[in-house]
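Complex shown without one protein chain; remaining protein chains in place.
Going in written order, the chains are labelled A and B, and every chain counts its residues from 1.
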Amino acid sequence: MAKGKYIFWRLVALLLPYVLIQGLLGAGLISDFQQITLMMMGINIILAVSLNLIVGFTGQLALGHAGFMAVGAYTAAVLTLKIHQPFLLSLILGGLAASLAGLLVGLPTLRLKGDYLAIATLGFGEIIRGILNNVEYVGGAAGLLGIPRLTTWTWLYGFLVLTLLGVMNFVNSTHGRACLAIREDEIAAETVGINTTYYKVVAFSLGDFFAGLAGGLYAHYFYLIQPSSFSFFRSFDVLVMVVLGGLGSITGSVLAAMGITLLNALLQDLAEFRMIIYSLLLILVMIFRPQGLMGRREWSLARWLEKRGEARGPAGS
Amino acid sequence: MAGFLQQLVNGLSLGSIYALVALGYTMVYGIIQLINFAHGDVLMVGAYVGFAAVVFLKLSIWWAFLLAMGCTALLGILIERVAYRPLRHRGAPRLAALITAIGVSLFLENSGLLLFRPEIRSYPPGLILNRPLSISLGGIDFTVTTFQVTILAVTGILLLFLQYIVYWTKTGKAMRAVADDADAARLMGIDVDKTISFTFALGSAFAAVAGVLLGLYYNAIDPLMGIMPGLKAFIAAVLGGIGLIPGAVLGGFSLGFLEALVSGYWSSRMRDPIVFLLLILILLFKPSGLLGKNQVEKV
Partner (left out) sequence: MALLEVENLSMAFGGLMALLNINMQVEEGDLIGIIGPNGAGKTTLFNLLTGMYRPLRGSIRFRGQDIVGLPPHKITRLGIARTFQNIRLFGDLTVWDNIRIAQHWHRNYGLGVALLRLPPFHRVEEEIARETQLLLEMFGLEPYKHEKARNLPYGEQRRLEIARALAARPRLLLLDEPAAGMNPQETRELMAFLKWLKEEFALTLLLIEHDMSLVMGLCQRIYVLDYGRLIAVGTPEEVQNDPQVIEAYLGQEVNDFAP
(Lines give C-alpha, C1' and ligand atoms only; values in the text may rest on other atoms or scores of the structure.)
Protein backbone atom coordinates (compact mmCIF):
# COMPACT_ATOMS: atom_id res chain seq x y z
CA MET A 1 0.00 0.00 0.00
CA ALA A 2 1.33 3.41 -0.88
CA LYS A 3 2.42 5.34 2.15
CA GLY A 4 1.01 8.59 0.81
CA LYS A 5 -2.40 7.01 0.43
CA TYR A 6 -2.29 5.72 4.01
CA ILE A 7 -1.48 9.15 5.37
CA PHE A 8 -4.28 10.61 3.28
CA TRP A 9 -6.84 8.18 4.70
CA ARG A 10 -5.50 8.71 8.15
CA LEU A 11 -6.06 12.42 7.89
CA VAL A 12 -9.54 11.84 6.53
CA ALA A 13 -10.42 9.51 9.40
CA LEU A 14 -9.00 12.03 11.84
CA LEU A 15 -10.69 15.12 10.51
CA LEU A 16 -13.97 13.81 9.14
CA PRO A 17 -15.90 13.67 12.43
CA TYR A 18 -14.64 17.10 13.38
CA VAL A 19 -15.53 18.78 10.09
CA LEU A 20 -18.90 17.05 9.94
CA ILE A 21 -19.99 18.09 13.41
CA GLN A 22 -18.50 21.55 13.08
CA GLY A 23 -20.49 22.02 9.88
CA LEU A 24 -23.71 20.86 11.50
CA LEU A 25 -23.09 23.14 14.47
CA GLY A 26 -22.44 26.07 12.18
CA ALA A 27 -25.61 25.36 10.24
CA GLY A 28 -27.52 25.28 13.52
CA LEU A 29 -28.74 21.73 12.90
CA ILE A 30 -27.74 20.41 16.34
CA SER A 31 -30.07 21.13 19.25
CA ASP A 32 -28.74 22.18 22.65
CA PHE A 33 -29.64 18.82 24.08
CA GLN A 34 -27.81 16.99 21.31
CA GLN A 35 -24.85 19.27 21.80
CA ILE A 36 -24.64 18.47 25.50
CA THR A 37 -24.78 14.76 24.68
CA LEU A 38 -22.05 15.21 22.12
CA MET A 39 -19.77 17.02 24.54
CA MET A 40 -20.40 14.45 27.25
CA MET A 41 -19.48 11.74 24.74
CA GLY A 42 -16.14 13.37 24.15
CA ILE A 43 -15.47 13.84 27.85
CA ASN A 44 -16.53 10.29 28.64
CA ILE A 45 -14.30 8.90 25.90
CA ILE A 46 -11.31 10.66 27.46
CA LEU A 47 -12.28 9.34 30.88
CA ALA A 48 -12.88 5.79 29.67
CA VAL A 49 -9.71 5.54 27.60
CA SER A 50 -7.60 6.89 30.44
CA LEU A 51 -9.16 4.55 32.99
CA ASN A 52 -8.63 1.67 30.59
CA LEU A 53 -4.93 2.46 30.67
CA ILE A 54 -4.96 1.79 34.42
CA VAL A 55 -7.52 -1.01 34.71
CA GLY A 56 -7.45 -2.68 31.31
CA PHE A 57 -3.81 -2.42 30.31
CA THR A 58 -2.05 -2.41 33.67
CA GLY A 59 -4.61 -4.53 35.52
CA GLN A 60 -4.93 -2.21 38.53
CA LEU A 61 -8.50 -1.69 39.69
CA ALA A 62 -8.76 2.02 40.50
CA LEU A 63 -12.10 3.39 41.66
CA GLY A 64 -11.18 7.03 42.15
CA HIS A 65 -11.30 8.32 38.61
CA ALA A 66 -14.00 10.88 39.43
CA GLY A 67 -11.81 12.21 42.23
CA PHE A 68 -8.94 12.89 39.84
CA MET A 69 -11.37 14.40 37.39
CA ALA A 70 -12.47 16.70 40.22
CA VAL A 71 -8.87 17.76 40.89
CA GLY A 72 -8.49 18.72 37.23
CA ALA A 73 -11.88 20.43 37.08
CA TYR A 74 -11.33 22.53 40.19
CA THR A 75 -7.74 23.42 39.36
CA ALA A 76 -8.58 24.54 35.84
CA ALA A 77 -11.72 26.40 36.96
CA VAL A 78 -9.91 28.28 39.72
CA LEU A 79 -7.17 29.22 37.26
CA THR A 80 -9.50 30.71 34.67
CA LEU A 81 -12.14 32.07 37.02
CA LYS A 82 -10.09 33.49 39.86
CA ILE A 83 -6.60 33.94 38.53
CA HIS A 84 -7.60 34.73 34.93
CA GLN A 85 -5.15 32.43 33.22
CA PRO A 86 -5.55 31.35 29.61
CA PHE A 87 -7.77 28.32 28.99
CA LEU A 88 -5.14 26.07 27.45
CA LEU A 89 -2.68 26.66 30.26
CA SER A 90 -5.40 26.08 32.86
CA LEU A 91 -6.46 22.81 31.29
CA ILE A 92 -2.93 21.49 31.18
CA LEU A 93 -2.20 22.57 34.73
CA GLY A 94 -5.45 20.89 35.76
CA GLY A 95 -4.25 17.68 34.12
CA LEU A 96 -0.87 17.98 35.82
CA ALA A 97 -2.49 18.60 39.21
CA ALA A 98 -4.58 15.45 38.79
CA SER A 99 -1.48 13.60 37.72
CA LEU A 100 0.39 14.81 40.79
CA ALA A 101 -2.50 13.73 43.00
CA GLY A 102 -2.32 10.34 41.28
CA LEU A 103 1.36 10.18 42.05
CA LEU A 104 0.72 10.97 45.73
CA VAL A 105 -1.93 8.27 46.04
CA GLY A 106 -0.16 5.86 43.76
CA LEU A 107 3.30 5.83 45.28
CA PRO A 108 2.20 4.42 48.62
CA THR A 109 -0.79 2.31 47.57
CA LEU A 110 0.37 0.75 44.34
CA ARG A 111 2.71 -1.49 46.26
CA LEU A 112 -0.40 -3.13 47.65
CA LYS A 113 -2.40 -5.96 46.14
CA GLY A 114 -5.15 -5.11 43.70
CA ASP A 115 -8.18 -5.15 45.98
CA TYR A 116 -6.63 -2.80 48.49
CA LEU A 117 -5.82 -0.40 45.70
CA ALA A 118 -9.49 -0.40 44.71
CA ILE A 119 -10.60 0.63 48.17
CA ALA A 120 -7.74 3.08 48.69
CA THR A 121 -8.49 4.90 45.45
CA LEU A 122 -12.19 4.92 46.23
CA GLY A 123 -11.33 6.37 49.62
CA PHE A 124 -9.08 8.93 47.99
CA GLY A 125 -11.95 10.09 45.77
CA GLU A 126 -14.04 10.60 48.88
CA ILE A 127 -11.25 12.47 50.66
CA ILE A 128 -10.99 14.87 47.72
CA ARG A 129 -14.73 15.42 47.88
CA GLY A 130 -14.58 15.91 51.62
CA ILE A 131 -11.88 18.53 51.22
CA LEU A 132 -13.72 20.34 48.43
CA ASN A 133 -16.87 20.34 50.53
CA ASN A 134 -15.00 22.09 53.31
CA VAL A 135 -12.99 24.68 51.42
CA GLU A 136 -14.88 27.94 51.12
CA TYR A 137 -12.48 29.30 48.48
CA VAL A 138 -13.95 26.82 45.98
CA GLY A 139 -17.49 27.28 47.18
CA GLY A 140 -17.81 24.36 49.58
CA ALA A 141 -20.76 22.07 48.97
CA ALA A 142 -22.44 24.67 46.74
CA GLY A 143 -19.57 24.43 44.30
CA LEU A 144 -17.94 26.83 41.90
CA LEU A 145 -20.31 28.96 39.86
CA GLY A 146 -19.91 31.07 36.77
CA ILE A 147 -16.98 29.28 35.20
CA PRO A 148 -16.54 30.75 31.70
CA ARG A 149 -17.87 28.48 28.97
CA LEU A 150 -14.67 28.04 27.03
CA THR A 151 -14.94 24.40 26.01
CA THR A 152 -15.96 24.34 22.37
CA TRP A 153 -16.26 21.40 20.03
CA THR A 154 -12.90 22.37 18.54
CA TRP A 155 -11.10 22.30 21.90
CA LEU A 156 -12.79 19.10 22.92
CA TYR A 157 -12.05 17.34 19.66
CA GLY A 158 -8.44 18.47 19.77
CA PHE A 159 -7.92 17.05 23.26
CA LEU A 160 -9.82 13.91 22.39
CA VAL A 161 -7.48 13.22 19.50
CA LEU A 162 -4.46 14.03 21.66
CA THR A 163 -5.66 11.64 24.35
CA LEU A 164 -6.28 8.84 21.89
CA LEU A 165 -2.94 9.31 20.15
CA GLY A 166 -1.10 9.61 23.45
CA VAL A 167 -2.65 6.50 24.93
CA MET A 168 -2.24 4.48 21.73
CA ASN A 169 1.39 5.52 21.37
CA PHE A 170 1.97 4.63 24.99
CA VAL A 171 0.40 1.18 24.94
CA ASN A 172 2.17 0.28 21.70
CA SER A 173 5.58 1.12 23.11
CA THR A 174 7.98 -0.73 25.35
CA HIS A 175 6.48 1.21 28.27
CA GLY A 176 2.97 0.03 27.42
CA ARG A 177 4.23 -3.54 27.10
CA ALA A 178 5.76 -3.25 30.55
CA CYS A 179 2.27 -2.37 31.82
CA LEU A 180 0.74 -5.34 30.00
CA ALA A 181 3.34 -7.59 31.58
CA ILE A 182 2.29 -6.35 35.01
CA ARG A 183 -1.33 -7.16 34.24
CA GLU A 184 -0.39 -10.64 33.08
CA ASP A 185 1.97 -11.64 35.87
CA GLU A 186 3.58 -9.17 38.20
CA ILE A 187 6.20 -11.58 39.49
CA ALA A 188 7.26 -12.68 36.03
CA ALA A 189 7.40 -9.03 34.99
CA GLU A 190 9.88 -8.27 37.80
CA THR A 191 12.04 -11.24 36.86
CA VAL A 192 12.51 -9.96 33.33
CA GLY A 193 13.73 -6.66 34.71
CA ILE A 194 10.60 -4.51 34.76
CA ASN A 195 10.29 -2.07 37.63
CA THR A 196 6.65 -2.90 38.32
CA THR A 197 6.05 -0.20 40.94
CA TYR A 198 7.42 2.45 38.60
CA TYR A 199 5.17 1.39 35.75
CA LYS A 200 2.08 1.16 37.91
CA VAL A 201 2.74 4.73 39.00
CA VAL A 202 3.39 5.81 35.39
CA ALA A 203 0.12 4.26 34.17
CA PHE A 204 -1.68 5.74 37.13
CA SER A 205 -0.40 9.28 36.77
CA LEU A 206 -0.71 9.26 32.98
CA GLY A 207 -4.32 8.04 33.24
CA ASP A 208 -5.04 10.63 35.92
CA PHE A 209 -3.53 13.37 33.76
CA PHE A 210 -6.15 12.68 31.11
CA ALA A 211 -8.88 12.40 33.75
CA GLY A 212 -7.86 15.85 35.01
CA LEU A 213 -7.97 17.15 31.46
CA ALA A 214 -11.49 15.76 31.06
CA GLY A 215 -12.40 17.46 34.32
CA GLY A 216 -11.16 20.83 33.04
CA LEU A 217 -13.11 20.45 29.82
CA TYR A 218 -16.19 19.45 31.81
CA ALA A 219 -15.93 22.44 34.16
CA HIS A 220 -15.64 24.89 31.29
CA TYR A 221 -18.64 23.51 29.52
CA PHE A 222 -21.19 23.35 32.33
CA TYR A 223 -20.41 26.68 34.12
CA LEU A 224 -20.87 24.95 37.46
CA ILE A 225 -19.00 22.23 39.32
CA GLN A 226 -19.94 20.77 42.68
CA PRO A 227 -18.24 18.13 44.81
CA SER A 228 -21.31 15.95 44.36
CA SER A 229 -20.71 15.81 40.58
CA PHE A 230 -17.60 13.76 41.27
CA SER A 231 -18.89 11.04 43.58
CA PHE A 232 -17.89 7.43 43.12
CA PHE A 233 -21.00 6.87 41.05
CA ARG A 234 -19.22 8.69 38.28
CA SER A 235 -16.15 6.52 38.77
CA PHE A 236 -18.37 3.45 38.51
CA ASP A 237 -19.99 4.85 35.37
CA VAL A 238 -16.61 5.12 33.70
CA LEU A 239 -15.69 1.64 34.92
CA VAL A 240 -18.82 0.27 33.26
CA MET A 241 -17.71 1.82 29.95
CA VAL A 242 -14.25 0.34 30.26
CA VAL A 243 -15.50 -3.13 31.15
CA LEU A 244 -18.22 -3.30 28.54
CA GLY A 245 -15.90 -1.99 25.86
CA GLY A 246 -13.24 -4.49 26.77
CA LEU A 247 -10.40 -4.35 29.28
CA GLY A 248 -7.45 -3.41 27.15
CA SER A 249 -9.25 -2.25 24.01
CA ILE A 250 -9.13 1.46 23.20
CA THR A 251 -11.61 1.05 20.37
CA GLY A 252 -13.94 -0.71 22.79
CA SER A 253 -13.68 2.10 25.33
CA VAL A 254 -14.48 4.68 22.66
CA LEU A 255 -17.51 2.76 21.41
CA ALA A 256 -18.79 1.96 24.90
CA ALA A 257 -18.34 5.55 26.06
CA MET A 258 -20.32 6.77 23.08
CA GLY A 259 -23.05 4.16 23.44
CA ILE A 260 -23.49 4.62 27.17
CA THR A 261 -23.51 8.41 26.95
CA LEU A 262 -26.18 8.14 24.28
CA LEU A 263 -28.23 5.73 26.38
CA ASN A 264 -27.85 7.99 29.40
CA ALA A 265 -29.27 10.84 27.40
CA LEU A 266 -32.13 8.83 25.91
CA LEU A 267 -33.10 7.16 29.17
CA GLN A 268 -32.61 10.23 31.30
CA ASP A 269 -35.94 9.79 33.09
CA LEU A 270 -35.28 6.13 33.80
CA ALA A 271 -32.04 6.53 35.73
CA GLU A 272 -32.53 3.59 38.09
CA PHE A 273 -33.77 1.35 35.35
CA ARG A 274 -30.76 2.24 33.23
CA MET A 275 -28.35 1.53 36.09
CA ILE A 276 -30.02 -1.82 36.73
CA ILE A 277 -29.36 -2.74 33.12
CA TYR A 278 -25.74 -1.58 33.33
CA SER A 279 -25.10 -3.45 36.53
CA LEU A 280 -26.61 -6.62 35.10
CA LEU A 281 -24.49 -6.17 31.99
CA LEU A 282 -21.43 -5.72 34.18
CA ILE A 283 -22.13 -9.03 35.94
CA LEU A 284 -23.09 -10.90 32.78
CA VAL A 285 -20.06 -9.65 30.87
CA MET A 286 -17.73 -10.75 33.67
CA ILE A 287 -19.37 -14.19 33.79
CA PHE A 288 -19.84 -14.89 30.10
CA ARG A 289 -17.53 -12.57 28.18
CA PRO A 290 -14.88 -11.28 30.56
CA GLN A 291 -12.88 -9.85 27.68
CA GLY A 292 -15.67 -7.28 27.10
CA LEU A 293 -17.55 -6.66 23.91
CA MET A 294 -14.49 -5.78 21.82
CA GLY A 295 -12.14 -8.10 23.66
CA ARG A 296 -8.63 -6.81 23.18
CA ARG A 297 -9.11 -6.17 19.50
CA GLU A 298 -8.52 -2.78 18.01
CA TRP A 299 -9.89 -1.29 14.88
CA SER A 300 -6.98 -0.34 12.71
CA LEU A 301 -7.05 1.92 9.72
CA ALA A 302 -4.14 0.15 8.05
CA ARG A 303 -5.85 -3.23 8.34
CA TRP A 304 -9.12 -1.81 7.13
CA LEU A 305 -7.43 -0.32 4.07
CA GLU A 306 -5.65 -3.61 3.40
CA LYS A 307 -8.93 -5.50 3.42
CA ARG A 308 -10.48 -2.96 1.15
CA GLY A 309 -7.50 -3.28 -1.15
CA GLU A 310 -7.78 -7.09 -1.18
CA ALA A 311 -11.44 -6.89 -1.99
CA ARG A 312 -10.63 -4.77 -5.01
CA GLY A 313 -7.72 -6.89 -6.13
CA PRO A 314 -4.02 -6.45 -5.41
CA ALA A 315 -3.11 -2.90 -4.65
CA GLY A 316 0.06 -1.58 -6.23
CA SER A 317 2.69 -0.58 -3.75
CA MET B 1 -13.00 14.09 80.65
CA ALA B 2 -16.74 13.61 81.02
CA GLY B 3 -17.15 14.81 77.46
CA PHE B 4 -14.53 12.37 76.25
CA LEU B 5 -16.20 9.47 78.02
CA GLN B 6 -19.52 10.50 76.55
CA GLN B 7 -17.99 10.40 73.06
CA LEU B 8 -16.65 6.94 73.75
CA VAL B 9 -20.10 5.75 74.78
CA ASN B 10 -21.55 7.21 71.60
CA GLY B 11 -18.79 5.58 69.58
CA LEU B 12 -19.58 2.24 71.16
CA SER B 13 -23.01 1.90 69.52
CA LEU B 14 -21.90 2.88 66.04
CA GLY B 15 -18.79 0.79 66.58
CA SER B 16 -20.81 -2.33 67.30
CA ILE B 17 -22.83 -1.81 64.15
CA TYR B 18 -19.61 -1.47 62.13
CA ALA B 19 -18.29 -4.57 63.82
CA LEU B 20 -21.34 -6.58 62.76
CA VAL B 21 -20.91 -5.50 59.13
CA ALA B 22 -17.14 -5.93 59.23
CA LEU B 23 -17.58 -9.55 60.32
CA GLY B 24 -19.35 -10.32 57.05
CA TYR B 25 -16.57 -8.73 55.02
CA THR B 26 -13.87 -10.46 56.91
CA MET B 27 -15.48 -13.90 56.78
CA VAL B 28 -16.06 -13.70 53.04
CA TYR B 29 -12.59 -12.29 52.46
CA GLY B 30 -11.08 -14.94 54.66
CA ILE B 31 -12.72 -17.73 52.73
CA ILE B 32 -12.57 -16.58 49.08
CA GLN B 33 -10.30 -13.47 49.17
CA LEU B 34 -13.00 -11.29 47.64
CA ILE B 35 -14.03 -7.82 48.73
CA ASN B 36 -17.77 -8.27 48.57
CA PHE B 37 -18.67 -4.73 47.56
CA ALA B 38 -22.35 -5.68 47.73
CA HIS B 39 -22.18 -6.38 51.46
CA GLY B 40 -23.27 -2.85 52.42
CA ASP B 41 -26.25 -3.16 50.12
CA VAL B 42 -27.27 -6.42 51.73
CA LEU B 43 -27.43 -4.37 54.92
CA MET B 44 -29.82 -1.98 53.17
CA VAL B 45 -32.05 -4.86 52.09
CA GLY B 46 -32.07 -6.10 55.69
CA ALA B 47 -33.15 -2.68 56.90
CA TYR B 48 -36.06 -2.67 54.43
CA VAL B 49 -37.16 -6.19 55.32
CA GLY B 50 -37.15 -5.16 58.97
CA PHE B 51 -39.11 -2.07 58.09
CA ALA B 52 -41.70 -4.09 56.15
CA ALA B 53 -42.01 -6.58 59.00
CA VAL B 54 -42.72 -3.86 61.51
CA VAL B 55 -44.90 -1.60 59.40
CA PHE B 56 -46.84 -3.96 57.14
CA LEU B 57 -46.80 -7.22 59.05
CA LYS B 58 -47.11 -5.46 62.40
CA LEU B 59 -44.52 -7.77 63.91
CA SER B 60 -42.48 -6.90 66.96
CA ILE B 61 -38.96 -5.60 66.39
CA TRP B 62 -37.45 -8.93 67.49
CA TRP B 63 -39.36 -10.85 64.84
CA ALA B 64 -38.32 -8.14 62.40
CA PHE B 65 -34.66 -8.88 63.21
CA LEU B 66 -35.18 -12.59 62.62
CA LEU B 67 -37.10 -12.10 59.39
CA ALA B 68 -34.48 -9.67 58.09
CA MET B 69 -31.73 -12.15 58.97
CA GLY B 70 -33.51 -14.97 57.17
CA CYS B 71 -34.22 -12.99 54.01
CA THR B 72 -30.72 -11.58 53.68
CA ALA B 73 -29.16 -14.96 54.38
CA LEU B 74 -31.05 -16.24 51.35
CA LEU B 75 -30.03 -13.15 49.39
CA GLY B 76 -26.40 -13.73 50.33
CA ILE B 77 -26.58 -17.33 49.14
CA LEU B 78 -28.25 -16.21 45.91
CA ILE B 79 -25.61 -13.56 45.20
CA GLU B 80 -22.81 -16.03 45.77
CA ARG B 81 -24.50 -18.67 43.66
CA VAL B 82 -25.39 -16.48 40.68
CA ALA B 83 -22.58 -13.94 40.53
CA TYR B 84 -19.44 -15.20 42.24
CA ARG B 85 -19.53 -18.96 41.94
CA PRO B 86 -19.35 -19.14 38.13
CA LEU B 87 -16.25 -16.94 38.22
CA ARG B 88 -14.65 -18.97 40.96
CA HIS B 89 -15.24 -22.24 39.17
CA ARG B 90 -13.68 -20.85 36.04
CA GLY B 91 -10.67 -19.58 37.98
CA ALA B 92 -11.30 -16.06 36.71
CA PRO B 93 -8.82 -13.33 37.70
CA ARG B 94 -9.51 -11.33 40.82
CA LEU B 95 -10.18 -8.22 38.80
CA ALA B 96 -13.20 -9.96 37.24
CA ALA B 97 -14.57 -10.97 40.64
CA LEU B 98 -14.15 -7.44 41.99
CA ILE B 99 -15.91 -5.90 39.02
CA THR B 100 -18.74 -8.42 39.42
CA ALA B 101 -19.04 -7.46 43.07
CA ILE B 102 -19.34 -3.81 42.04
CA GLY B 103 -22.00 -4.86 39.55
CA VAL B 104 -23.99 -6.68 42.24
CA SER B 105 -23.70 -3.63 44.49
CA LEU B 106 -24.97 -1.26 41.80
CA PHE B 107 -27.74 -3.71 40.98
CA LEU B 108 -29.01 -3.84 44.56
CA GLU B 109 -28.79 -0.07 45.03
CA ASN B 110 -30.68 0.73 41.87
CA SER B 111 -33.23 -2.03 42.33
CA GLY B 112 -33.77 -0.50 45.75
CA LEU B 113 -34.23 2.93 44.22
CA LEU B 114 -36.72 1.52 41.74
CA LEU B 115 -38.68 -0.65 44.16
CA PHE B 116 -38.56 1.35 47.39
CA ARG B 117 -38.37 4.82 45.80
CA PRO B 118 -35.55 7.17 46.79
CA GLU B 119 -37.38 8.81 49.69
CA ILE B 120 -36.26 8.38 53.26
CA ARG B 121 -38.47 6.25 55.50
CA SER B 122 -38.54 5.99 59.26
CA TYR B 123 -39.21 3.11 61.57
CA PRO B 124 -42.24 3.84 63.74
CA PRO B 125 -41.31 5.27 67.16
CA GLY B 126 -41.26 3.26 70.35
CA LEU B 127 -40.07 -0.06 68.93
CA ILE B 128 -37.20 -0.20 71.36
CA LEU B 129 -37.23 1.48 74.72
CA ASN B 130 -35.05 4.57 74.44
CA ARG B 131 -34.68 6.13 77.86
CA PRO B 132 -31.58 7.98 79.03
CA LEU B 133 -29.78 6.50 82.00
CA SER B 134 -27.46 8.74 83.96
CA ILE B 135 -24.41 6.95 85.14
CA SER B 136 -21.77 8.15 87.49
CA LEU B 137 -18.47 6.40 87.28
CA GLY B 138 -15.70 7.44 89.65
CA GLY B 139 -17.09 10.93 89.87
CA ILE B 140 -17.61 11.35 86.11
CA ASP B 141 -21.17 11.67 84.90
CA PHE B 142 -22.34 10.58 81.51
CA THR B 143 -25.51 9.39 79.86
CA VAL B 144 -26.30 6.08 78.20
CA THR B 145 -29.59 5.35 76.55
CA THR B 146 -31.34 2.03 76.90
CA PHE B 147 -31.21 1.84 73.11
CA GLN B 148 -27.42 2.06 73.16
CA VAL B 149 -27.41 -0.72 75.71
CA THR B 150 -29.67 -2.78 73.46
CA ILE B 151 -27.34 -2.33 70.48
CA LEU B 152 -24.43 -3.48 72.56
CA ALA B 153 -26.35 -6.45 73.93
CA VAL B 154 -27.53 -7.57 70.48
CA THR B 155 -23.99 -7.33 69.16
CA GLY B 156 -22.67 -9.24 72.16
CA ILE B 157 -25.16 -12.05 71.68
CA LEU B 158 -24.38 -12.33 67.99
CA LEU B 159 -20.65 -12.41 68.68
CA LEU B 160 -21.09 -15.26 71.14
CA PHE B 161 -23.27 -17.05 68.60
CA LEU B 162 -20.55 -16.62 65.97
CA GLN B 163 -17.88 -17.92 68.32
CA TYR B 164 -20.05 -20.95 68.92
CA ILE B 165 -20.58 -21.56 65.19
CA VAL B 166 -16.98 -21.06 64.15
CA TYR B 167 -15.29 -22.94 66.97
CA TRP B 168 -17.81 -25.52 68.17
CA THR B 169 -19.70 -26.75 65.13
CA LYS B 170 -18.72 -28.93 62.22
CA THR B 171 -19.69 -26.23 59.74
CA GLY B 172 -17.46 -23.77 61.56
CA LYS B 173 -14.60 -26.21 61.34
CA ALA B 174 -15.27 -26.57 57.62
CA MET B 175 -15.22 -22.78 57.28
CA ARG B 176 -11.86 -22.56 58.94
CA ALA B 177 -10.52 -25.39 56.84
CA VAL B 178 -11.66 -23.82 53.55
CA ALA B 179 -10.25 -20.46 54.60
CA ASP B 180 -6.92 -22.11 55.31
CA ASP B 181 -6.66 -24.11 52.09
CA ALA B 182 -9.66 -24.70 49.88
CA ASP B 183 -8.03 -27.45 47.83
CA ALA B 184 -6.89 -29.40 50.84
CA ALA B 185 -10.34 -29.00 52.40
CA ARG B 186 -11.92 -30.42 49.26
CA LEU B 187 -9.61 -33.40 49.38
CA MET B 188 -10.68 -34.00 52.96
CA GLY B 189 -14.25 -34.33 51.75
CA ILE B 190 -15.50 -30.89 52.73
CA ASP B 191 -18.15 -29.48 50.41
CA VAL B 192 -16.36 -26.22 49.64
CA ASP B 193 -19.24 -24.60 47.75
CA LYS B 194 -21.69 -25.33 50.54
CA THR B 195 -19.30 -23.94 53.11
CA ILE B 196 -18.86 -20.76 51.11
CA SER B 197 -22.64 -20.43 50.74
CA PHE B 198 -23.00 -20.79 54.47
CA THR B 199 -20.39 -18.10 55.06
CA PHE B 200 -22.29 -15.71 52.82
CA ALA B 201 -25.55 -16.54 54.60
CA LEU B 202 -24.01 -15.93 58.01
CA GLY B 203 -22.33 -12.68 57.02
CA SER B 204 -25.47 -11.40 55.33
CA ALA B 205 -27.64 -12.19 58.34
CA PHE B 206 -25.26 -10.18 60.52
CA ALA B 207 -25.43 -7.31 58.04
CA ALA B 208 -29.24 -7.42 58.26
CA VAL B 209 -29.11 -6.94 62.01
CA ALA B 210 -26.75 -4.03 61.49
CA GLY B 211 -29.16 -2.64 58.90
CA VAL B 212 -32.16 -2.71 61.22
CA LEU B 213 -30.07 -1.25 64.05
CA LEU B 214 -28.82 1.53 61.77
CA GLY B 215 -32.37 2.26 60.68
CA LEU B 216 -33.39 2.61 64.31
CA TYR B 217 -30.24 4.54 65.21
CA TYR B 218 -30.58 7.24 62.54
CA ASN B 219 -34.34 6.83 62.39
CA ALA B 220 -34.05 6.76 58.60
CA ILE B 221 -33.59 4.22 55.85
CA ASP B 222 -33.05 4.76 52.15
CA PRO B 223 -31.83 2.61 49.25
CA LEU B 224 -28.31 4.06 49.34
CA MET B 225 -27.93 3.80 53.12
CA GLY B 226 -25.64 0.77 52.84
CA ILE B 227 -22.86 2.36 50.85
CA MET B 228 -21.06 4.36 53.54
CA PRO B 229 -21.46 1.86 56.40
CA GLY B 230 -20.36 -0.81 53.94
CA LEU B 231 -17.18 1.03 53.01
CA LYS B 232 -16.46 1.93 56.60
CA ALA B 233 -17.00 -1.59 57.81
CA PHE B 234 -14.57 -2.74 55.17
CA ILE B 235 -12.07 -0.22 56.50
CA ALA B 236 -12.78 -1.57 59.96
CA ALA B 237 -12.04 -5.08 58.74
CA VAL B 238 -8.76 -3.95 57.19
CA LEU B 239 -7.89 -1.97 60.31
CA GLY B 240 -8.29 -5.03 62.49
CA GLY B 241 -6.64 -7.37 60.02
CA ILE B 242 -8.73 -8.73 57.17
CA GLY B 243 -9.76 -12.35 57.46
CA LEU B 244 -9.56 -12.26 61.26
CA ILE B 245 -12.82 -12.37 63.23
CA PRO B 246 -11.48 -10.65 66.37
CA GLY B 247 -9.86 -8.11 64.06
CA ALA B 248 -13.23 -7.16 62.60
CA VAL B 249 -14.65 -6.55 66.07
CA LEU B 250 -11.65 -4.55 67.21
CA GLY B 251 -11.63 -2.59 63.95
CA GLY B 252 -15.34 -1.86 64.17
CA PHE B 253 -15.12 -0.48 67.68
CA SER B 254 -11.97 1.52 66.92
CA LEU B 255 -13.65 3.09 63.93
CA GLY B 256 -16.76 3.91 65.95
CA PHE B 257 -14.62 5.67 68.56
CA LEU B 258 -12.63 7.55 65.97
CA GLU B 259 -15.77 8.81 64.27
CA ALA B 260 -17.33 9.89 67.54
CA LEU B 261 -14.17 11.76 68.48
CA VAL B 262 -13.84 13.51 65.12
CA SER B 263 -17.52 14.50 65.19
CA GLY B 264 -17.34 15.58 68.80
CA TYR B 265 -14.13 17.54 68.76
CA TRP B 266 -13.81 18.71 65.18
CA SER B 267 -16.55 18.60 62.61
CA SER B 268 -18.92 15.91 61.51
CA ARG B 269 -18.19 16.93 57.93
CA MET B 270 -14.59 15.85 58.41
CA ARG B 271 -15.63 12.44 59.71
CA ASP B 272 -15.69 10.57 56.41
CA PRO B 273 -12.51 12.05 54.93
CA ILE B 274 -10.67 11.25 58.17
CA VAL B 275 -11.87 7.66 58.11
CA PHE B 276 -10.64 7.21 54.56
CA LEU B 277 -7.36 8.86 55.44
CA LEU B 278 -7.03 6.35 58.25
CA LEU B 279 -7.47 3.55 55.73
CA ILE B 280 -4.69 4.87 53.55
CA LEU B 281 -2.45 5.24 56.58
CA ILE B 282 -3.06 1.67 57.72
CA LEU B 283 -2.40 0.38 54.25
CA LEU B 284 0.84 2.31 54.26
CA PHE B 285 2.19 1.38 57.62
CA LYS B 286 0.56 -1.86 58.60
CA PRO B 287 -1.33 -3.39 55.70
CA SER B 288 -1.88 -6.58 57.65
CA GLY B 289 -3.94 -4.66 60.23
CA LEU B 290 -3.75 -4.32 64.00
CA LEU B 291 -4.01 -8.03 64.72
CA GLY B 292 -2.50 -9.37 61.52
CA LYS B 293 0.98 -10.70 61.10
CA ASN B 294 3.14 -9.49 58.26
CA GLN B 295 3.74 -12.54 56.17
CA VAL B 296 6.06 -13.30 53.35
CA GLU B 297 4.01 -13.87 50.27
CA LYS B 298 4.77 -17.27 48.81
CA VAL B 299 5.76 -17.13 45.20
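We adopt the following convention: contacts are C-beta pairs under 8 Å (C-beta built on N, C-alpha and C of every residue); 3 or more make two chains touch, one makes a residue touch a chain.
Not measured: the values here are computed from a predicted model.
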| item | value |
| --- | --- |
| Sole residue of A:Ala181, A:Val240 or A:Ile283 that reaches the chain not shown, by the stated touch rule | A:Ala181 |
| Among A:Thr191, A:Ser228 or A:Ser300, residue touching the chain not depicted | A:Thr191 |
| In chain A, positions touching the absent partner | 166, 169-170, 173-178, 180-181, 184-185, 187-196, 202, 296 |
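Going forward, only the chains that are shown with their structure count from here on.
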| item | value |
| --- | --- |
| List of chain B residues in touch with chain A within their complex | 33-35, 83, 86-87, 92-100, 102-107, 109-111, 113-114, 231, 234-235, 238, 267, 269-270, 272-273, 276-277, 279-280, 283-284, 287, 299 |
| Of chain A, residues touching chain B in the complex | 55, 59, 61, 63, 105, 108-109, 112, 114-116, 118-120, 122-124, 126-127, 129-131, 133-134, 187, 236, 239, 243, 247, 271-273, 275-276, 278-283, 286-287, 290 |
